[in-house]
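Below is a slice of the complex: some chains, not all, each in place.
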Amino acid sequence: MTRSLGFGLLLMITCPLVLAGQGVPAADSLAQAASAASAANTVAINFVWTLVAGFLVMFMQAGFAMVETGFTRAKNAAHTITMNFMVYGIAMLAYWAVGFALQAGGVGALGTLGGYDKLAHEVSLTIGGKTWGLFGGTGFFLTGVAYTAPVFAYFLFQMVFMDTAATIPTGALAERWKFSAFAVFSVLVGALIYPIYANWTWGGGWLAMLGKNLGLGHGHVDFAGSSVVHMTGGVMAFVSAALLGPRRGKYNADGTVNAIPGHNIPMALIGTFILAFGWFGCNVGSTLAGSDLRIGVIATNTMLAGAAGSITAMLYMWLKYDKPDPSMMANGALAGLVAITAPCAFVTAPSAVLIGGVAGVLVCAAVFFIDGKLHIDDPVGAISVHGVNGLWGILALGLLADGTYGDGWNGVNGAVRGLFYGDPGQLAAQAIGGLANVVGVGVMALAAYKVTALVVGGHRVAPEVEELGLDLPEMGALAYPDTPEVASAVILSETASVTRGGVGQLEPEAV
Amino acid sequence: MTRSLGFGLLLMITCPLVLAGQGVPAADSLAQAASAASAANTVAINFVWTLVAGFLVMFMQAGFAMVETGFTRAKNAAHTITMNFMVYGIAMLAYWAVGFALQAGGVGALGTLGGYDKLAHEVSLTIGGKTWGLFGGTGFFLTGVAYTAPVFAYFLFQMVFMDTAATIPTGALAERWKFSAFAVFSVLVGALIYPIYANWTWGGGWLAMLGKNLGLGHGHVDFAGSSVVHMTGGVMAFVSAALLGPRRGKYNADGTVNAIPGHNIPMALIGTFILAFGWFGCNVGSTLAGSDLRIGVIATNTMLAGAAGSITAMLYMWLKYDKPDPSMMANGALAGLVAITAPCAFVTAPSAVLIGGVAGVLVCAAVFFIDGKLHIDDPVGAISVHGVNGLWGILALGLLADGTYGDGWNGVNGAVRGLFYGDPGQLAAQAIGGLANVVGVGVMALAAYKVTALVVGGHRVAPEVEELGLDLPEMGALAYPDTPEVASAVILSETASVTRGGVGQLEPEAV
C-alpha cells in the first residue's frame, strides 16, 4: 500500500545473487540468481493459487447457507441460516486450537509452497515392521511450529475444507436442533472428528500408506475430498439425524410420508451456483500449485460432472414423476460435484460426465430410499448428496483413474490407475477408505453426539417450539419480521415470555 | 494435497536443464535452465489467470439468475430461476459434445497457454485465392485432440462465454416459455448457434480475416464478446421473443402498455453486482494471459463504463419520469458493461466513460422503443441490454480504439485504430461483424426456434397456466410455498390434477 512495499520483494530476488556471487564467475552467478528468482516466482504462483482457491472454498459457506435455508421453512429460517453462519467461526477456532495439529502434524515437506521445517507424525502404530500413522500433535493454536508463511497458507486451505464438512450436518438436523447442541457438536467436529479422518488420508496416515505398506495402488487417494470432506459430513449427518429423529408431522402413523417443501427455491438454487463456483477452488486448489498445469483438466472435469448430475437428476424426476423438479436438479448438480471431487484430476472428460451422470441418478434414488424407506428425515438431502455420492466418488476413482497423473502420490511410483485401467488394488484401497470413513467417522460422530447431549442437556427443542418455529425461541429473532404470518405469526403475542425484553434493539417491534 | 505433489513441478522445471545440458558449458546450461523455468512460470501465470477469470465468468450465471428472477413475478419465480440454473448444464454438455469442435477447431497455437498441437480449420471457402473459414471440426467430446492441459483450460474459458450467451434468451422469454422448449432450444444454442458465430470472430473465421483478406483494419475485433456473446444472446432473444408473443395482459387492445413489475428488486440489484463482479473475469481474462499487463487498463475501463452506464440511465429516468428508477439503473450498468466488452483493451479511460454513458441512455431508449413501439415483450430488457448495446460496443471500438494495443491481432501488423484515430476500415469491419450477427444468428435462431417447436410441440404454455403461474404446472414446485398467496395461491387446490402426487418429498404440503 505504500511505496516501500517493493523493497522486501527486491531483496528476495537479489539476495540469492549476493550469496551466489562469492567466488564464482559472473555469468554463473547471474544464471544462479535467475534460477533463484524463478524458483521464488514458482512458490509465489503456488501461494497465489492456493490462497485464491481457499477463498473460493470459504465462499461455499454462503452457498451451503442459502441451500439449507432455502430448503427449510420460513419459520425456522433465522435458526437455519445462523447455524450455517456460526459453524464457520466455531469450527474454525476449534480447528485452530486443536484440529490442525492432529490433522497436519504428520505432513512432511510441501514443496509447492516452499516447504515446512517440520510437522511430524507423533502418534502411530507399528505392526510387523510397518508404521501406520494415526494422528499428529504439533501446531496447536498455530504456535510451536516455525511462524512461516507456508504453514499459514496450508492452514487456511485445510481449514476451509474442514468447515465444508462441518456445515453438512446442519442441513440434515435443521428445523429441530437446539442451537446450543449445534454449537458444542461443531466444536467437536472441528477439533477431532474431521482432523482425524483427514490425517489418515491427507496427513500421511494409515489410509495413505495402504499402497506403500500393502501394495494396494497408491493407498487411499482422494484428490479434493469426496471421502475426507463429503463422506465425513454425510456420515455425521446420517448418524445424528437418525438419533435426533424426524421433524414433527413428517411421517404418519401408517408409514406414509408428508412433504415439507422449502420456503425459498430461488435462494436454494442461487446457493447451488455459489457452491459450484466455490467448488472450482476446492478441486483445482488441491494441487496446492498453480504451476501444476493439470489444473486445466481438473477445472473442466469438475464443471462437466456437475452439469451431468443436474441433467440426469432432471431427467430422472421428469420421467418418473412427470415434472423436472428444481430441488432435485440442484441436488443432482451437487451430487455430481461431490462425486468428481476425488477423481477430478485422474479421469478423462467423458469419464467425468459419466461419474456426474451416475451421481445425479444416485442422489434421487438415495433421497427416496432414506426418506421413504429408512424414515430418516433429512430436510435438505445432505446424506444422499454428500454421504452416498462421496462414496461413489472415491469408488469411481478406483474404477476410472486413467494412468496419466499422480506419479509419486503417497510415495508410490507410477501414475494412479483404476480397475478399468489395470489396477484392482487401487479400487481396494478406495473401498477400505470408504469403510474406514463409515466406521471411524460414524463411531466418532456417535460419541460426539452423546457427549454433546450431556453438556447441553439433549439435542432436541421442545415440541411446542418446533411447532411454532425455532426462530424466536432459539434465536430471539424472526427471519422475516415484516411478514410474521409466514414465520411464527402467533408467536409474537403468544410467546412473549419466551423471548427477552428490555433492550430496544433486540425486542421485536409491535408490527 | 500430499507431499508428493511437488515432484511433478520439479520435473517440469528441471527437465529442460537435462536436455540443454548435453555438450554445452555449465554456465550456459544453468542459464538455459533458468530461461526454461521462467518460460514455465509464464505459462503457469497465464493458466492461473485464465482459469480464475473463467470461474468469475461462470459465476455470472448466478447474477443472470437473480436479475431475471427478480424482474419477473413471484408466481413464475421457480420457473425462471430453474431455466437460468439448467441452461448452465444443458448448454455446457451440448458445447462439450459438438460446439467446441465447431468453434475452436480453427484455432491455431495459443502461445499464452503453452500451445496446442493442432486444431485446424476444417470447413472453409476459397474465393479468388482468399480463404474464408466457416467452422472447425476437431475435438468433439474433448476427444480426438491431444489430452493436454491447454486445451482443457481454453475449453473452460470458452464454455463459460457460451453459457453467458445461452442464458440471455431465458430472460426475454420468461413467464410464458415451456420448460421443455427452453431445454431443447438451449441444446441448439450450445451446440450450433453460438459456436458458429464465435468461430467467425474468435476462431480465425471469415470475420476475423476481413483485415488480412480485404484490408479492413484488423478484421472484426471483439475483445471479450460485445458481438460474440451479447449480440448473439440479444439477437436470439429478439427473434424468439417476437415469435413467442407478449405475456397475457401486457398490451391492451388500444395499444397501451401495462407494466408488470418484477417481484424482487433487491434480488435483481444483487444479481447486477454479481454480474459486474464476474464481468471483470470476462474482460481481463480475454487476454488469456496474466503476463499481459494490459489487464490493468482493461479492468479499470470495465468498471468505469459500468458506472457511467448506471449514472446516465439514472439521470435519464430521473429527468424524464421524475424518479431514479432502480430497474433501469441496473440495466444501465449492464448496458455499460456490455458496450465496453469489445473495446475495453483498446480505449482510454475517458473513452470508456463515454462508451458506458452512451450505453446507459441507449438502453433506456431501446427499452421504451421495443416495449412501447414494437410491442415485443421482453420482461427483463435483455434485447436492449445485450443486443442493442452489444452492437454499440463493437461500433465504439471502430470509433475509439486509440492505436496503443493489438499489434498482430488477427495477423495484421500495427495496433488497432478506430475511425477517430485514423482507420475507417476498422469501423467497416466492425459494422460487417454486427450485420453478420444480426443476419447469421438471426437466421440460426429462427431455424432453432422452429425445430424446437417441432420437437416439443410448441413453445408456449397454455393460457390458464400462464394466468396461474408456471411454477406448479411446469416445475412441480412453488418458489415460495410458505407464502402461496404471492405465488399461485389458488393453484394449490385448483390444479391438484396438474401436479404429480404420491411422492412425499415432492408433493406440496397443505399449508
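A and B label the chains in the order they appear, each numbered from 1.
Assume contacts are C-beta pairs under 8 Å (C-beta built on N, C-alpha and C of every residue); 3 or more make two chains touch, one makes a residue touch a chain.
Note that the structure is a prediction, hence the values are computed from the model and not measured.
The complete homomeric complex described by this structure file contains 3 copies, of which 2 appear in the displayed model.
Simple rule for what comes next: only the chains that are shown with their structure count from here on.
Within the complex, the subunit B residues that touch subunit A are 1-10, 12-13, 26-27, 30-31, 33-35, 37-38, 40-41, 43-45, 47-48, 51-52, 54-55, 58-59, 61-62, 65-66, 69, 77-78, 81-82, 84-86, 88-90, 92-93, 96, 113-114, 141-143, 147, 149-156, 159, 179, 267, 474-483, 499-500, 502-509. Taken together, the subunit A residues at the contact with subunit B in this complex read 25, 27-28, 30-32, 34-35, 37-39, 41-42, 45, 48-49, 52, 56, 73-75, 107-112, 202, 204, 208, 223-224, 256-266, 269-270, 272-274, 276-277, 280-281, 284, 286-297, 299-300, 303-304, 306-308, 310-311, 314, 317, 321-330, 333, 348-350, 353, 367-368, 371-372, 404, 407-411, 483, 486.
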